[in-house]
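Let me give you the structure first, and then I'll get to my questions.
Every protein chain of the complex appears in place save one, which is left out.
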Amino acid sequence: MRHLLSTEALDRETLTALLDDADEFAEVLTRPQPKVPALRGKTVATMFFEPSTRTRMSFEKAAKALSADTMSFSPGTSSLSKGESLKDTVLTVRAMGVDLMVVRHKATGAPWRIADWLDIPIVNGGDGAHQHPTQALLDCLTIRQHFGTLDGLRIAIVGDIRHSRVARSDIFAMSALGADVTLVGPPTLLPIDPDAWPVDVSHDLDDVLEELDVVYLLRVQTERGGGSVFPSLAEYTTRYGMTTERFRRLKPDAVVLHPGPMNRGVEIGHDVADDERALVLQQVTNGVAARMAVLFALLGGDTDA
Amino acid sequence: MHEVVIRNGSVLTSEGIIEADVSIDDGVVTGLGGEIAEGVVEVDAKTCWVGPGFVDIHTHLREPGYEWKEDIASGSAAAAAGGYTAVVAMPNTEPAIDNGPIARFVAERGSTAGLVDVFPAGTITMGRAGETMAHIDELWDAGVRLFTDDGDAVGNAAVLRLVMEYVAQLGGVISQHAVDPSLSLAGYMHEGAVSSRLGMYGIPSAADHVVIDRDLELVRATGVRYHVQHLSSAGGVERIAAAKAEGLPVTAEVTPHHLMFTEEDVASTDPDFKMMPPLRRSEDREALVHGLTTGTIDVVATDHAPHAALEKEVPFEHAPDGVIGLEWCAAVVNGEVGLDPVTFFDRMSTSPAAIAQIAGHGEPLSVGASADVVVFDPNQTWTPTTSVSKSRNAPYLGRSLTGRVRATIHDGRVTAGGG
Partner (left out) sequence: MRHVMTAEDLARATRRIAHEIVEGNHGLADVVVLGIPTRGKPFADRVAAALSDIEGVPVAAGSVDIGMYRDDIDTRPKTRIGPTELPEPIDGKVVVLTDDVLFTGRTIRAALDALTDLGRPSAVQLAVVVDRGHRQLPIRADYVGKNIPTSLGERVSVRFEEIDGEDGVWIGTEETT
């Protein structure tokens, strides 16, 4: 593995190896001194052309727990605002002595472009509505820790799949690991032409609710693509929200995940968000371990060997 | 001793293809067939097709205003390299070609470069703003026959209808960039399986269809000659076929990139596959190839759209639309569609000249006719690696193509190849 750009090409074996490592790194994070020297002397740059505090902090924590140095870039304070091109910006940062870049960009494919321009590993920290592979890893890690495996689990991803890089990454990773994935949402939020995707599709959450092991709720955003995509938040919650009533109808050991930040009272009920079967904070903790596994896989060892 | 002699080619004449030598002197064809004396320049046309120089009715030369992308001289050189002897320059320059003096400027710069005849197209509306009628009479008097707001469709049906009426009485042609602005506003590529997977906003084929459907109704009302630029979908081809069957004065073009590539190529997110209208499904590509073969689609037009490297060294979504194509168009048509030479010259030269009302181009070779000639080898395979154009935004670079221009002769002078 030279870069981590997408989950589409990852097979079960690669995913499992990353998750196994992530489990070991999760143990490191519970130690009195949660730090190992694995990437001492390496420098990881977080290049977030689209602002994101949470994901950036998670990557920086992961790098530091591996003893790597970190540098960060934000478009607001950089020479991008002075007209420097994306290519010159990343070449400049590379020239400072960076060993790996984490790239977030609102344009689909931007990390691929940067991977073409540079000679170091690139981790996609989220590109447009396309891919966010480390989110998928932390989600799968969380589910695997709870159930022991993803094989045979029924997972519903609910909400704005069409505009979600989280959904696109999760769909391929979860299904490669053996889960049955169902996409649930109104037609305007479901992907166009998903025939080639390894998923089932439903417009009715109540119809599938009682068969589910995992309910993955996506964050609701009301305005997309220049028009409204559903009638109102209230109507969305009525049809697709994980209300307390729906939560009670789930199987007793079913769990709820959410990539955050949550809109309490919209896609997830206030009480549901605080229930112990809502694994939202465990996802956040696992985010650090999963990203450690990715950084170690790309920088730990001669990867050409 | 002749100025130029083309030996042993398969020559397009009014009697069809004949094996013959051709001599050229003082800008005209002086001999065709029989014994022809030695030429100062001898072009070996063995295994080649010899016919009228190609005519591109959809070229962006970028001058005035965007000379860092291309200028009339560099665009003319690219055209000559691709076998063209005449091009129609799109009017989306800065300022736009919406009045007589700018049209004359462009034509004169073309003459100065002297590599191809440059015919400016004029805008439909002032400044291509879609609101008020351009200086149609001035443009007409400056030689403009083709009117387009290319780059944008004319969104306002009332405005378009008035210009159609005005242009109809002159005998000009309205050339429409048939992509609905609201349906394409947010999109970057064809809306379908690939855009969905990439999470990229798409442009549905319906964006083309709603404009064509509306315009055909206005053509019925005004009787204007109407040309649809860069067809991209099977549905577009069907609409043109139906309009022709109905007897409407409608023509259409297809670009080389829509003949060669599909949405699958966009999966690379390489900005050299970004253009408007977008590359669509393989079924669409097949319909375009079929439409060109049968004649539903009249011509191949390059939509040669140069952009500087720095403008394309960005993520796909941020890149400007368009790719260059003058230098490889004939090869793409030959390799992807595989036309016989008579049909090939019709789509590349004769029909384009007829649509744009360009005299002295596009006619089968005959003694006494203007010597605008291309020598094209349909069998040579080659892999282009660079371009004569100022820009390099070409998806063809590094790909094997079949068919290559061996020489281009404009006004009796060899403007490309020939060695």
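Here the chain labels run A and B in written order, and each chain numbers its own residues starting at 1.
The working rule: a residue touches a chain if its C-beta (ideal position, glycine included) is under 8 Å from a C-beta of that chain, and two chains touch if they have at least 3 such contacts.
Computed from a predicted model, the values in this text were never measured in an experiment.
Trainee: Using the whole complex, pick out the displayed chains that touch the missing one.
Mentor: Spelled out, the missing chain touches these shown chains: A.
Trainee: Among A:Val123, A:Ala136, A:Val184 or A:Ala297, which one touches the chain that has been omitted from the display?
Mentor: Touching the chain that is not displayed is residue A:Ala297.
Trainee: Would you mind spotting which of A:Asp21, A:Glu60 or A:Glu267 touches the chain that isn't drawn?
Mentor: The single option touching the absent chain is A:Asp21.
Trainee: Which residue numbers on chain A touch the omitted chain?
Mentor: 17, 20-21, 24-25, 27-28, 31-33, 35-39, 66, 296-297, 300-303, 305
Going forward, only the chains that are shown with their structure count from here on.
Trainee: Where on chain B is chain A touching in the complex?
Mentor: Touch residues, chain B against chain A: 185-186, 188, 191-193, 195-202, 268-269, 310, 313-318.
Trainee: Flag every residue of chain A that touches chain B in the complex, lowest number first.
Mentor: Interface residues on chain A, with respect to chain B: 8, 85-87, 105, 107-110, 112-113, 128-131, 162-165, 168, 191-197, 225-226.
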